[in-house]
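Omission of a single protein chain aside, the complex is shown with its protein chains in their original locations.
So that you can tell them apart, the chains are marked A and B in the order they are listed, and the count of residues begins at 1 in each.
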Amino acid sequence: MGKIVAVTGNEACALALRQINPDVCAAYPITPATDLMQRFSGYVNDGKVDTELILVESEHSAMSACIGAAAAGGRVATATSSQGLALMWEMLYIAAGTRLPIVMPLVNRALSAPLNIHGDHSDGMGARDTGWIQLYSENAQEAYDNTIMAFRIAEHLDVRLPIMVCMDGFIVSHSIERVEYVDDADVKNFVGKFEAVHPLLDLENPKSYGPLILTDLYHEYKRAQHEVMTKVPAVIETVSAEFAKMTGREYNLFEKYRLEDAEIAIVVMSSAAGTTKDIIDQYREKGVKIGLLKPRMFRPFPFTEIAEALKHVKAIAVLDRADSFGGMGPLYSEIAACVMQMDSKPAVTNKIFGLGGRDYLPDQAEYVIDELIEIAKSGKVKTVKEYIGVRE
Amino acid sequence: MSKKFWEELPQGSVVLEAGSSAKFKTGSWRSMRPRWIEENCIQCMFCWMYCPDMSVKVTEEGKRADFDFEYCKGCGICALECPGKKGNKAIVMEGEGN
Partner (left out) sequence: MTTKPLRLKELAKGEDRFAHGHRMCAGCGAPIVVKQVLMATDYPIIASNATGCLEVSSCIQQFTAWKIPWIHSAFENAAATISGVETMYRSLVKQGKIEEQNVKFVSFAGDGGTYDIGFQSLSGAMERGHDMMYICYDNGAYMNTGIQRSSATPFGANTTTCPAGDAIPGKLQHRKDLTRIMAAHGIPYVAQASPANWMDLMKKVQKAFEIKGPKFLNVIAPCNRGWRTKTDDAITLAKIAFETCYWPLFEIENGVTKITSKPKEKKPLVDFLKPQGRFKHMFAPENEWMLVQAQEYVDAQWERLLKDEAAG
């Protein structure tokens, strides 16, 4: 068993990066991810890692340098949040389209305007179509574990895609929690050696990265990219199973909590799942058959598996910590697509919560569950999309 | 030009064959054609140095040979920069197909 410590999410992820010892990290500070790369910089300057740091002048350059470094042929990581991810946006697509296995902890934070530094999923959701794999973490332990697994997943020869390891800004990144570390040697052994594919540094075989591809082939390239995404779930399952063998900590594409016999269910990601589980326990004591589904892998989205897991419930509330203004919450849209695959069509509502770090409190979960009980009885949804925890 | 299926594409659209543009012949772009007049050539190699299309052939001894019409786009830089011999150009531009 590894060492048990009380650390923040950022601290745990920084330690994971130290244990993994990437060849190059390029980063630009942004709250709340700053603290992560700051701690990692300490490891670099204390000679605890071999990593070369590139302290760039913007997140756009951070991702550009990561792309150059990854294409060169080595292990690469960075971290960011919010506006930083938004500034990288263009380069995110290029990293994925070029099939570069860059690992990036994303400390989820709201997007301006108005300016806000606290946690919500607007940043990650805005990047959902970029071709990156996205894993969402509930707490510091998951963020740490996911970071270690992320390298194996991204670098898997069937995958070779960049990956974001998401955790909620401040709520997880800055809260001190109990975390069980894996021993350095075990992490090193688990992650293994980096295997370069088409390295630019291979001078004997010069390659050109980034050609112009027009109408006659672009569509085919995107089809190929889609195909790669379909291989990701199996790789995540294999890597997670191996990780479980090493640590005893089990991970799947999503977590099910008291869902087996549930009649109603809440779907929510990241830290809010913890609060929700507590309230579910209280309702279970009162005899309410409620369960939870917490997606871990948001990209690719496990439609079939989630449809299977939810097919027996009568009503579902999908809690989104991000909004698509004028549309539905992004998680809701995915769950609605799952429901379309079911013979039974449970009622689904969408609650927008916790934007800009607004606390997700027990009474919000209670409100949602009480409504779900009513919907399960009547089969009727009054309001499909609703903001909760809002002053009105 | 081969029309590939999506299953056959190189990972990440990386081009694996260096200098493969040589398979793309740009000579058909030409509307004007340079003509090399060897007797006026002083082997200054300016045409070779200034050719944007690497279309002046060079012998093993480093001497100028004829144009590479598979790639020459007929821009005429070589003719304009040619100092010639005693006022007589060693390269002249002529209409393609004349």
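Keep this in mind: a contact is a pair of C-beta atoms (placed from the backbone, for glycine too) under 8 Å apart; a residue touches a chain by one contact, two chains touch by 3 or more.
Predicted, not measured: the structure shown is a model, and the values here were computed from it.
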item: Chains in view touching the one left out; value: A, B
item: Selected residue (touches chain absent from view) among A:41, A:175, A:208 or A:238; value: A:208
item: Selected from A:7, A:36, A:94 or A:236 as touching the chain missing from the view; value: A:94
item: Residue among A:5, A:55 or A:244 that touches the chain left out of view; value: A:55
item: Chain not shown, touching residues in chain A; value: 23-24, 26, 50-52, 54-58, 60-62, 64-74, 76, 90-91, 94, 98, 200-203, 206-214, 216-217
item: Sites on chain B contacted by the missing partner chain, in the whole complex; value: 1, 10, 15, 17-26, 29-30, 43-46, 48-55, 58, 60-64, 68, 70-71, 73-77, 79-81, 93
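Just so it is clear, only the chains that are shown with their structure count from here on.
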item: Chain centre separation in whole Å, for chain B relative to chain A (CA means); value: 53
item: Residue ranges of chain A in contact with chain B within the complex; value: 97-100, 160, 197-198, 205-211, 213, 216-217, 219-221, 223-224, 227
item: Of all residues in chain B, those that touch chain A in their complex; value: 1, 3-7, 9, 11-16, 18
